[in-house]
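Once you've had a glance at the structure underneath, I'll fire off some questions.
Apart from one protein chain that is not included, each protein chain of the complex appears where it belongs.
Take a look at chain A:
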Amino acid sequence: MILLQSPSRFLLQILKDRVVSGDKGVDIDCHTVEFDDVRYHIQFSMRNPKVMVLSVALPLAPPEAILHDGLPLGAIDAIKAAYGAVVQILDPPKDCFDVTMKINLTKLPTDEEQRNVVLTRIASVREVVLGAPLKLLLRHLASKTVAPNVDKLVALVHRPNESFFLAPQADKVTVVYPMRFQDSIDIVLATSFLQEFVEARRTAALNNAPSCMWSPVPPLELKGVNADALDANAGFVTFVVFPRHVEGRKLDKTVWSLLTFHAYVSYHVKCSEGFMHTRMRRRVESLIQQALDRAKSDAEKLKKLVHGGSFRRLSMKHEGNSNH
């Protein structure tokens, strides 16, 4: 699995199982944590078999990313638009969570395929909630206008206490990610990966992809942002998104890709480290094997020399017998 998937497998599995088991079943009360500090809590009780309650907690927002009522801009509207009557938002959300929704199982479509589509969409609640402000901005880009009341530079949350920046304009949106890693090895690997992004974009096949740049210092778009938000040890990645990347069905995929870019790079850095370790261990074992084989063959040769294996042994028993 190279790309990160939008619907959470955990939620999708629980929802599908619940819908399939129908009248029989047990109470469900499950917590889970996803990458970048997103927590889910899903509940189902046989006393009330027509509803499931889903709560979502979002990553901690840094000071420069503005939240409205504890949620990203436009989140409530996005939930209503995505789910319609199937989902009802509970206010206030459960303790320690940012949004709680009641899923009405009777309002799911009866046709299995359509039902799966709706369940998949519910499992993608993270993309809907966290990606709401991004989707708004990109929708304006698709219609080639600038959203009203929007500052020149918008900061959105994507990781705990970290944000990425958007500079929306009428004909393009510039997205800048300050890349931060904790491990020193991660930093070096990530830097080489990010430079591969720039190199890959240059190949002819990817001419239509958003243009991609990397720089070790904050680019000009981030002038005026305070220094805390700009401390990035693996440089800054800039994507320039054009209307052709957000038209029609591509909008959702673009929103998810841009939202989870840092998580994607970080995931692949870790995978590469694991691969490197496996490969090094295998190489070392093969070197040891070669060394031992060589040492063994030397020891055997030495034994042969000492015992004179090239000479035929005279049988003492024969001589003794013949003498008698």
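The criterion applied here is as follows: a contact is a pair of C-beta atoms (placed from the backbone, for glycine too) under 8 Å apart; a residue touches a chain by one contact, two chains touch by 3 or more; residues count from 1.
The rule is simple: contacts and distances are computed from a predicted model.
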{"item": "Record-based protein name (UniProt) of the chain missing from this complex, from \"Actin-related protein 2/3 complex subunit 4\", \"Cation efflux protein transmembrane domain-containing protein\", \"ATP synthase subunit gamma\" or \"Small ribosomal subunit protein mS31\"", "value": "\"Actin-related protein 2/3 complex subunit 4\""}
{"item": "From A:D17, A:E199 or A:D228, residue that would touch the chain that is not displayed", "value": "A:E199"}
{"item": "Touch list for chain A against the chain that is not drawn", "value": "2-3, 184-185, 188-189, 191-193, 195-201, 203, 205-206, 208-210, 212-217, 235, 241, 245, 250, 253-254, 257, 261, 264-265, 268, 271-272, 275-277, 279-281, 283-284, 287-288, 291-292, 294-295, 298-299, 302"}
